[in-house]
Each structure stands twice: as C-alpha cells, then as structure tokens.
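Notes follow once the structure below has been shown.
Shown here: the complex without one of its protein chains, the others still in place.
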Amino acid sequence: MQTWRYMLKRILLAVISIFAIITITYFLMNLMPGDPFMSEKASEENRAILIAKYGLDQPVYVQYGRYLENLFHGDMGTSYVLQKGRAVKDIIAESFKVSMGLGVRALILAVICGIILGCIAGLCKDKLPDAIIRVLSSVGISMPGYVIASALMMLLAVNLKILPVNYNKPGGWIMPMITLAIYPTSYLTRLTRASILEVMNQDYLRTERAKGMSEFVVVFIHALKNSLIPVITYLGPLTASILTGGFVAESVFSVPGLGRYFVSSISSRDYTMIMGVTIFYSSLIVIMNLVCDILYKIVDPRIQLD
Amino acid sequence: MEKNEILLEVKNLKKYYPVRTGFVKKTELKAVDDVSFFIRRGETLGIVGESGCGKTTLGRSILRLEEPTSGDILYEGNSIIGKKMKDYRTKMQIVFQDPYASLDPRKTVSDLIGEAMDLQNLCSSKAERKERILELMKLVGLNTQFYNRFPHEFSGGQRQRIGIARALAVNPGFIVCDEPVSALDVSIQAQIINMLEELQETRQLTYLFIAHDLAIVKHISDRIGVMYLGHMVELTDGEELYRTPLHPYTEMLLSAIPIADPDLSAARKRIRLDGEIPSPLNPPSGCPFRTRCPRADEKCAECMPQLTEAVPGHYVACHHV
Partner (left out) sequence: MKNILTLQNKILPEDFAPLDADYFKEESLDTEEIGYWKASWIRLKSNKIAMAALVVIVLMFVFAFIGPMLSPYSYDQQVRGDEALWPCMSHPFGTDRLGRDILVRCMIGTRISMIVGLVSAVIVMIVGSIYGAISGLVGGKTDIIMMRVVDIIYSVPEILLIVVIKMVISEPLQTLIDTVPMFHGLQKIGSGLIAIFIVYGCLYWVGMARIVRGQILQLKTLDFVTAAEALGCGKATMIREHLLPNCIGQLIATVMLQIPSAIFTEAFLSYLGIGVSAPMASLGSLTSEALNGITTYPYRVIFPAVLISLIILSFNLFGDGLRDALDPKMKK
C-alpha cells in the first residue's frame, strides 16, 4: 500500500521533471541569440524563406505548443544544420545505438571491476591491497574524462601502439570503453568498500559466525548480498555519468555516437538537435533514476518511504 | 496580591494533529481533547498520566509552542490566543524533560542563560547581563566557575539546573515543568524537586508540574489532575486524591505505587490495569477508559462522561461515582 503510493508519487515526479526539462530547454533555446542560418552565406531573402519554412517567425508560445504536440507523437523535428533535413529522431536513434553499445560495455566493466575491487579492499581492510585500491580509486575519481582519454591515447596508442585511435578499426572500442568506465569503477569501489565495512560489523554476521558458518558463506552469501544494496541506487547516477562521459570520450576517439553529435550540435547552433538530445538524455536519466529508486525500495524493505 | 487569585485558566483546550492513515484519508489524532482547568497564583498543579496521554502536548499548548486547535487560554484574565506571544514569553516559561536535548550544544552556559535576556532586551549593559547570569547560576546551585563551559561537560542534574536558570532568566510568573526530573537519577530528582520548591517560595512562582511519577507529583503539588487519552478524568486536591480517588483509573494508578514496607504492601489490594492504552487515533466510543474499566457498562459506551464537581473541589469524569 505504502509502496504503491511511493511509486505513484515517484512516477508523477519523474513525469513532471521531464516536462520541466522540455519546457526549460525549449525556452532557453529560444533565448539564444542568433539563428541557425546566420552562418550560411544566404541572402536576406533566402534566410527569411528558411525562417518562415521552419516556423521560426511565429510567436514563441505557438512554436512551443507545436513542438510539444509533435514531441507527443515522437517527432522531434528535423535537424537544421548538422545533417540538414534529417529527422532528429532518426539521428538520435542511429547514433544512440553506438553510444549504448559502448555505454553498456563500460557499465558492465565498471560494475564487475568496482564490486570485485571494493570487496577485496573491504575484506583486507588496512592491509596492502586495500591501500593500493584506495589510492587508485581516489585517483580514479579525480581524473576528468578528457585526462583519462588523453592518457590512454598517449600510452596505448601513441607509445605502445597496441590499440588504434580510430573507433572504426578493430579494437577501437576498447579505449573509449575504459575512458567511460574509470570514474564509475572508482566510485563503485569506494561505495562497495564502505558498504562491506559497515555490514561486516553488524551483529547478524557475528551470529552467523557464532552459528559456525564458514567465513566464505558469511562473506559471500550474507555480507555481500546486503552490502550490494546501496550499489543499486548508484546505478542511476552511474548511467548519467556514463552518458555525459560519452561527450568527451566520443569526441576524443571520434566515435559516431550521440555524445559527439551533441557536442557538434552545440557549436553549430542546431536548435532542434540540441533540444532533442537534451530531452532524450534527460528523460533517460530521470527514468533510470526512477527505476533504481523503486528497485532499491523493493530490495531493501527497511528504507523509509518518502 | 491575593492568594486565591486565578493566574491561568484553560478552557476547552483541544489540540488535534492530522495524521495520514490512508491514501488520501486523514484522521485527527486527538492529543488533547477538551481539557479545562485553572491554576491559582502561587500553587502547583500536578498533571499525571501514562505516556502518550497528552500531558506534554497540554503543557506546550498552554505556551502556544504547539498552536491549540481550539479553546482558550487566559493568563491573568486575558486571552493569549491570537496575540503576539513575545510579551507573554517573559511571563510563562517551560522546563523540559530531556536535559540533554534541551540545551544547545554549541552554546556556553552564560549564553544559554543570557539568551533569554538578549531576546527580550532585559539588560542594558554587558556588565548587568553578566551579573544577572552569575546571580541566576548561584540561585540554581551552579558553580559560577562554569560560566564559560559547554553543556556536554555537565551531568544531567546540572544541565537541568541550567535549564531552570534559563527559564528563570526572564522572571516569569508561571512555569510549565514538563517531567523535569524523569530523566534524572533518583538521588538527583530530590535535589531538583527541593530546589523547585524553594524557588517557588522565594520567587512566588506558579507551576504546572507534569510527571508520570505519582510519588513526586504528590510531594510537590497542591492539586492534581489525572489525564487519560487526552482527557482530564479527575482533578482535585493532592491529599483528597490520594485519600478518596473517585475515578477508577486513578484508583488503579494509586494502587500501582510501590510501597516500601513489605507488610503494608502485602496487605494492600492491588488493582491490575489490564490491556494497552488504546490508540488515540482510534479511541473507544463514549468514555475513553471503558475498555479497561471494571465498572464499564452500556452507558459508558454511549456517551462520554463530563468532568463534574462530585464533591466540592473534587472534579471527576465518570458515570459511576
């Protein structure tokens, strides 16, 4: 009963958030000085025709209403500049496939490495492996994505020449994947370690030991299960961080993904494209957070509702 | 100053809290339901009852720290409802139950006591402020060397003394003592109670003394009110209440007081109080006590007994007196 109420409330909030994002982005884009045809060597006349064609001469609220209506039908308009005339929806769909492939790989890598490293650190508290892992994870969360990307490129591609810089060559996805995975891996390591340490001190684990359970069962069946619960909540922000990390990684390694399109649509003032990507990404993150929160609540009944 | 003058009068005081019990359904939690009484100047009115019976809420509502849902509070004949409380803050004060939570951990003793004076602009100069703080510290039996100490360096009893000094700083006429000793060790309880009594003598204070310990209430109070589930069920002189309790609930409470003498204790008829106190969210119909009352009958289920004067000066709310 209470869980249902919580879920309903949470879903409603997510819907409002997405709506707020759409509205804010739309009006911000309209405040932006200049129009997308400024850079073109078109005559005044041609420009006016173009503006009229895309309905940019009508009042803002009319444009907004129409945009919302189209959006509701899944239509995000057409790209003005980047890939002229192509539907934003199609560009997003096509390039997101690339980004998602990369993102999912990075996510899996981060979750596996993060949990394993976190467990090792937590179980060897204050010993050498713990110290090493802690140093590495501290460094990992302190390096901006582009620093990681440059370092990888310098090390693996330029000096050692074992991996190609270009994404399209075989193995080209490895460096962008590592770039994307380092921050979440480090964060997850720290999270898992803290969580394991907390759980290991609980009385119910002492009870398990007192009952004569082997240390293996205690750690891997009882402790791990409970210490991984906080990790679930991080999966939402993790997705967000991998998506935004994609901006840099995809630009540096010329991956034809959505992140790179976003970056180039910013510099070319491609209104519809920026809006489309912002709305798409934001909704994705909002939905991911929603799913994680609800999952969390289901997995851990102790969590206070509201 | 007339001894029998009524200082504070509470009329039909109600404090309801809305509690969400369903998806959109809200139920009123009747913490204090239709309570009326008065306190004479210089006297101590004790309030007893089980935990959750609304006595703390009553005390706080009187100072409007919780805004009453309805009813009226008259101080020296003037209603304080709807008035700016700032002027009344110097007249009515409160001492809290928990001596740990009631003192700001980041303030020194001098600031804790001095705060009241600062807020009400009672002191014209720094020197005067310091002098008054030291005076108050001496009054409540605190070593003046502790002037700049923090609350966590004190014991519970000493903290409670700080709390009392803080309440006295504005020279109030009326103090609500909200279980001031129940968090303290028994040996310290007596010290604090005696100090409160002395202060009452020297400063002509009027107390509303809330407690669940009947022995302490009997010791300090002139009159005693018994609360049950937000209602006042009996109200009379302290001696009278102990000699001839009229409400079955009071009888049960009194029979539960431990007696130190084993012979006397064995000879006494103990009335057991069965069952839990009902949830104030879902109180029984009619008399609130009928679910645990040996005298209950149909009439008790139908209508709520009013607090009436059964014997002169002895009020009770029961159909079977």
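Chains: A and B, in written order; residue numbering restarts at 1 for each.
By definition in this document, a residue touches a chain if its C-beta (ideal position, glycine included) is under 8 Å from a C-beta of that chain, and two chains touch if they have at least 3 such contacts.
Please read all numbers here as calculations on a predicted model, not as lab measurements.
Asker: In the complete assembly, which of B:71, B:163, B:245 or B:283 touches the absent chain?
Answerer: Selected residue, touching the omitted chain: B:163.
Asker: Which positions on chain B touch the chain that was left off?
Answerer: Given the touch definition above, chain B has residues 60, 63, 65, 85-86, 89-90, 92-94, 96-98, 100-106, 115-116, 119-120, 145, 148-150, 152-153, 163, 166, 169-170 touching the missing chain.
Asker: Mind listing the chain A residues that contact the chain we can't see here?
Answerer: 13-14, 16-17, 20-21, 24-25, 28-29, 31-33, 138-139, 141-147, 150-151, 153-154, 158, 240, 243-244, 247-248, 251-252, 262-263, 266-267, 274, 278, 281-282, 285-286, 289
Here, only the chains that are shown with their structure count from here on.
Asker: Quick one: chain A and chain B, Cα centre-to-centre, how many Å?
Answerer: 57
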